[in-house]
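The complex is shown incomplete by one protein chain, all other protein chains being positioned as in the whole.
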Amino acid sequence: MKDDSRKFPLRPELEPREVKTPDGQTITVDPLRDYFCEAAPRVHAPVYVKIVEDFFNWARSESLWILGFGTGCGAIEMRPLMTPRFDAYRFGIQWRPTPRQANLLMISGYLSVKTLKRAIRSYEQMQSPKYVVGLGSCTINGGMYFDSYNTIKRLDDYLPVDLYIAGCMPRPEALLKGFEDLKKIIRAGKAEGANAYAENFAQYKERQKAVIHDWDMPDYNW
Amino acid sequence: MDFQWIKVAYALLTLFIVLNYGLLMTAVIQKMGARAGRRYGIRVYQNYIDLLKNYVLRSKITHGYMYYLGPVFRLTGGIGLLLFVPTIYGSEMWANFSFSGDLILALYFVFFGTLGMALGAGESGHPLSALGVSRGLSQVTSAELPFAIAVFAVALQYQTLSVTEIVAAQQGGVMSWTLFTNPFAVAAAMLGFLGSMMRAPFDVVLAPQEIPIGPPTEFHSAYLALLQTNRNIFPVAKIVIYMNLFFGGAASWPVFGIKVFLLYLVSAFVGVAFPRFRVEQSVRFFLIWGVPLAIVGLYWV
Amino acid sequence: MVYLALATGFALILLGLYGAITRRNLLRLIVGFTVADTGTHLVMVSVGYLPGRTAPILGAAVPPEVAALRIIDPVPQALVLTAIVIGLGVTALMLAYAWRIYATRGTLDISRLRQLKW
Amino acid sequence: MIKRAIAFALLAGLGLVFLALWQGFEPDPSLNRSALYYAENTVTDTGAANIVAAVIVTYRGLDTLGEVTVLFLTAAIVAMVLRGGLADSGPRPGRWPTGELLHTGSRLLVPLIALFGAYVFLNGHLTPGGGFQGGAIIASAMLLMLLTDPARNFSHRLIATTESVSGLAYVAIGLAGMALAGGFLDNRILPMGEFGSILSAGAIPLIYALIGLKVGAEFSSILLSLSEREK
Partner (left out) sequence: MVSAISIIAIGLGAAFLLGLMREGREALAHALTVLALGAMSAVAVGWLWLLGPGGAAVQEITTAGTMPPFAINLRVGLTEAVALVMITLAGLASALHMRAVLLRMGRRAMAVLLIAVMALAGIVMTRDLFNLFVFFELAAISTGGMVLLSDDEDALGAGFKYMIVAQIVSILLLIGIIFAYHATGSLNIDDMGGLAAMGGGAALAVFLVVAALVLETKPFPANGWALDIYQAAHPGFSAILSAGTGTAALIAVDKFAGAGGAALAPVLTGLGLLTFVAANLLGLAQTNDRRLLGYSSVAQTGLILAVIGQREALGESYLLIAGGLLVGHAIAKAGLFWLSGLVKGRDLTDWATLRRSPLLVFAMATFLAMLLGLPPFPGFYAKWALVHGLVASGGGALVALVLIGALIEAGYLLRWFGFTMKREASEAVASTPAELALVLAVALAGWGAGWIWGEVGPYENLLRAPALLLALAFLLLDWLPARVKNVAAIAALIGGFAASFASYDPLQMIFAAIIMPGGAVILLASFYEHGRRVGFYPSAMLMFAGMAMLIVAQSSFGFFAAWEVLTVGSYFLILRGKYSEPHALSYVLFSLGGAFAIMAGFALASGGMANFTMAALAQVPLTLAPWVFILLALGFMTKTAAIGLHIWLPGAHAEAETDVSPMVSGILLKAGLFGLMVLMLQMGSPSLYGVKLTYVLLWIGALTALIGNLIAAFQEDAKRLLAYSSIGQMGYAIFGIALMNHLGWLMALMFVINHYIYKSMLFLSVGGVAKRTGTRLMYKMGGLIALMPLSFIAVLIGIIAMSGVPPLSGFGGRWIFYNAIMESDARAPMIVIFLSGPIAFLYLFRLIHSIFLGQLKDENRRLREAPFWIVLPQMLYTAFLLVFAVVPGLALRRVDGYLSTIFPEHGLNWDGLTIRSDYGYWSPVSVMAVTVGIFASVLLLLVLLNHRAQKVKQFNIVYSAERPFRPETTHFAWNFFAPYRKALGFLLAPLATTFWDGVTGSLHGAADFLRRFYTGDGQHYAYHVLGFVLVLILIVGGGL
């Protein structure tokens, strides 16, 4: 994306560059256009009949694959979920190392602006239907960092949050409860954050760019 | 040769049985692993849900044709392997398409899926996928050595390359299994088996987080679902070969179920007990332990 | 007598060659070869000598009828003449070379002519 | 030092070879078959009294032709070599003039020497002597002239012509022998004459005369070339 109001110059590797081809011609490579897909996200409305869609939603709710991405101190509260004491696996929950295969993004605690960019990327690289859960007060209103220059205050402004789990920090038990609630939302067919994100794409981007000054990526990270 | 179309139906039935068996068995084994760690572990039907979820994801991307075809190759490899080997000894019905070729066909068909998957992972453009492929190929090719030599020892032992005939030669009691008639070859082959199961200590190929998860890093939705399907069929198909070659085969579905389960359990036990090898360590491991064992097995005949 | 001549000839050859292969000066070298040549010629005529006979020229002293018994072998004599002339030619040529070498190189030292080697 | 030692060793080895030859040498008690043939047949074949001359000019005529050629060749090469250096030699300061005495003496002697040379080569088939000896004597006349008057100009042309014409004539006689007599350089193309007389022995005197002229010219040419270098 070319934006004249850009406050920070593009990284050198993203600047358009002149390249000599093997047969001697000179061509221009614009990395942002040539290396990244520019298409905008689509809305994927439920297309099957209600009963089938319900069945699918049930399956989705019982197979929550979390992206192993810890943004803040809350990440430490997620580890015990794998231990014998909490054993989240029995609820169909597991961690995946790649956003392509995950469908639940846990924002575990405060989110600095720098990390926000990564979170957005990761979220956009997940496949819908996908869900966002905000962990702790920091994602709700900034929490104890409400006056920090460097954290975002309201996660929902930037990513479509399906569920918040309050607390500072919430205990693993709270998380388990949170997953139960999320499952309910999914089963009810109300966890359509991905579609909301696609529908209100422009607004989301506006808000994201308002805080991320060195925006050096395409609008949507496929 | 007259081909009977009913064989297709039998094949589909075999496939159905094996798929379900695989899904359940892997869940059970995972659960056993969890129990060993004092957890409940996943639900027995969890694999079905995951599979279904992945099949019906709404959005998907593609990196190109080979990326698209990679999982197809992979699953074709798994299904093909299953169908080219007689599943149940002595049954025309469950011999499936084994009339197409013998043991050699099965051995080489293993690579069909591997190659396709590697190509698909390659086209995803992810360097870590390629890294995973590099590790996987290095490891698999060396794990293949003791296995191939052992297989050859068995073929020499029974003077045939036909799987059915090899199983036939092992009938007549436990003591006529290859396991007892040529223990070294079997030991070597089992080392190779461990190497090809992608379980610890040979799972650095998929090393989660380090190279996210290796070759399938970019795969998702139905692609991943196909791979998952394959992960439930392919090991079973592979174990069927081992079972037929070394453990007397199976004359009925219950025997089949038990033997496959036990063999699978071997790799699971080893996996629980041992840490990871680096790739070059596993390559050396197979060359230092696997190959000599296999050679002893070969000369044993 | 003939042995003495022969020995002298051989000695001359050796002497001449010794000079030719140890002296560095081109002119001395040529002289050495001339000496050796002379020795060769001496050897040649000595070989053709038959004790107690005379030169192979017929006439009053040696009538043709008895020539076979009276004359020495004429062939080496003929050969030596040729050899002498050829030796002369070679010597002249070497001298000319020596002159030319001196003119272009300014030296008569054979060890300085080692530009071509290996 | 090493060089000397090597030279010594090598020559000692050669000396041993010579010693073996010397020890094994046994003078022939009688003429060998070649010599015997010449002794018995020279007169009838060639009519020459000097058997050596007959051998040189006739039986081994090809050698002699080669010999003459050697001189011709040497003369040509020496001229070539010396001419090549002409450019860089430059003019040299004049010499002291040679005295009147020398001039006169040489003028007196030169014709005599030349005449003697001619005598020697013309009688080559009868008495000791021959073309080479005669030619050398003629060349000594030349040498005398050069010594007495280094500044004197000689006609190269004349010398060269003499050289070439006599050489050509020699070759022609040789070919004539092929056409008219028994083979190349057969001397019987001319009448044999009376044994012992000056006009006998077929072409031998003629050939010797040609050789004499040629050798004289060639020696002169070589001397001239060498002396001109000194001017």
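Going by the order they are written in, the chains are A, B, C and D; count residues from 1 in each one.
As a convention for this text, a residue touches a chain if its C-beta (ideal position, glycine included) is under 8 Å from a C-beta of that chain, and two chains touch if they have at least 3 such contacts.
Remember, predicted model here, so these are calculated numbers, not experimental data.
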item	value
Among the chains presented, those that the missing one touches	A, B, C, D
Which residue of D:Leu102, D:Ala118 or D:Val171 touches the chain not shown here	D:Val171
Among B:Thr87, B:Ser142, B:Asn232 or B:Ser267, the residue in touch with the chain that has been omitted	B:Ser142
Residues in chain D touching the chain absent from view	3, 6-7, 10-11, 13-14, 17-18, 20-21, 24-25, 28, 32-35, 37-38, 41, 45, 58-63, 65-67, 69-70, 72-74, 76-77, 79-81, 83-84, 157, 160-161, 163-165, 167-168, 171-172, 174-175, 177-178, 181-188
Touching residues (missing chain, whole complex) on chain C	13, 17, 20-22, 24, 26, 29, 33, 36-37, 40, 43-44, 47-48, 75-76, 79, 82-83, 86-87, 89-90, 93-94, 97-98, 100-101, 104-105, 110-111, 113-118
Sites on chain B contacted by the missing partner chain, in the whole complex	1, 3, 55-56, 59-66, 68-69, 71-73, 75-76, 79-80, 83-84, 97, 99-105, 108-109, 111-112, 114-115, 118-119, 122-128, 130-131, 133-135, 137-138, 140-142, 144-145, 148-149, 152, 155-156, 159-162, 212, 217-218, 221-223, 225-226, 278-281, 283-284, 287, 291, 294-295, 298-299
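In this text, only the chains that are shown with their structure count from here on.
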item	value
Geometric centre distance via CA averages, chain D-chain B, whole Å	106
Chain A and chain D: spacing of chain centres that average the CA atoms, whole Å	118
Chain B, residues touching no fewer than two other chains	none
Two or more partner chains touched - positions in chain A	none
Complete list of chain pairs which touch one another	A-B, C-D
Interfacial residue positions of chain C with respect to chain D in the complex	2-3, 6-7, 10, 13-14, 17-18, 21-22, 47, 49-51, 55-59, 64, 67-69, 71, 73-75, 77-79, 81-82, 85-86, 88-90, 92-93, 95-97, 99-100, 103-104
Complex interface listing, chain D residues touching chain C	3-4, 7-8, 10-11, 14-15, 18-19, 21-22, 25, 27-32, 34-36, 38-40, 42-43, 49-52, 54-56, 60, 63-64, 66-67, 70-71, 73-74, 77-78, 81-82, 84-85, 88-89, 126-128, 130, 132, 195-196, 222, 225-226, 229
Touch list for chain B against partner chain A, complex	34, 37-43, 46, 49-50, 52-53, 56-61, 208-209, 212-213, 216-221, 224
